[in-house]
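All protein chains but one are shown in place.
Here is chain A:
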Amino acid sequence: MSHSDTLEALAAAGIAAPVKPLLSVEGLTRVYGKRIGCADVSFDLWPGEVLAIVGESGSGKTTLLNCISSRLTPTCGTVHYRMRDGATADIYKMAEAERRYLMRTDWGFVHQNPIDGLRMTVSAGANVGERLMAVGNRHYGNIRNTAIEWLSRVEIDEDRVDDQPRTFSGGMRQRLQIARNLVTEPRLVFMDEPTGGLDVSVQARLLDLLRGLVSDLGLAVIVVTHDLAVARLLSDRMIVMKEGRVIEAGLTDRVLDDPRAPYTQLLVSSILQV
């Protein structure tokens, strides 16, 4: 279905469709010497949509995510983002100051390993408050109250606000990292294996929490995962990658229930049935 068809269908259903996608990726390619990281990836992401990028290890998922989130300069291709003022900008043509400002206000990045995304030597409150201070908030009481409010939203006790994240369990660290990213109310969040390394019951609670937050805040999310169950629970749409290329894309339920590419069929049938 082309975009115009989608829009017409939405309009017919009486839903006011956004005029432009939030994020538009075109022909994104990153090569490492002779090796391909990811090649010729194109897709659009709409406000409030959750997109999963799945594939096996080494298929270029993380390279793609880093290229989209401006953490890694692509070899060629463009990434356009619709800013809060409605103007669309090529994130690689922006001034660096503007791009970094975007990254810490309108975007979030949840790392697989919380140590990469947190400051382990400052308190949980300061971790959550860092973005607020970066955008000019200079009132200690307000920053601390906002931090406490966000800790409770991610189910961390208020009395842990002055504790350092190194005293937290893996699941708590990951929830803290999510709070730290969401405090500026971003519109787009990137997640790299957010549930990796957690045991299944903690994974389930974290997924529950994420689903709640995503629908409450109307977040658009790009989530990279090799776990198809995570993709099924969280995402509306998914992209399947193999050897750096997109081999299949579509609605999550469609891809998982009726995989077309042989590799996707293999991937889906590899899920351990218990």
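One rule holds in what follows: contacts are C-beta pairs under 8 Å (C-beta built on N, C-alpha and C of every residue); 3 or more make two chains touch, one makes a residue touch a chain; residues count from 1.
Methods note: contacts and distances are computed from a predicted model.
Student: Can you work out the missing subunit's protein name as recorded in UniProt? Choose among "Alpha-D-ribose 1-methylphosphonate 5-phosphate C-P lyase", "ABC transporter permease", "Probable septum site-determining protein MinC" or "YCII-related domain-containing protein".
Tutor: UniProt lists the chain that is not shown as "Alpha-D-ribose 1-methylphosphonate 5-phosphate C-P lyase".
Student: Tell me which residue among A:76, A:120, A:134 or A:266 touches the hidden chain in the full complex.
Tutor: Considering all chains, including the one not shown, the answer is A:134.
Student: So which of A:143, A:206 or A:221 would be touching the chain we can't see?
Tutor: A:143
Student: Touching the left-out chain: which of A:91, A:126 or A:234?
Tutor: Answering carefully, the residue with contact to the hidden chain is A:126.
Student: When the complex is taken as a whole, what residues of chain A touch the one chain not shown?
Tutor: Interface residues of chain A facing the absent chain: 96-97, 100, 119, 122-123, 125-126, 129-131, 133-135, 138-141, 143-144, 161-162.
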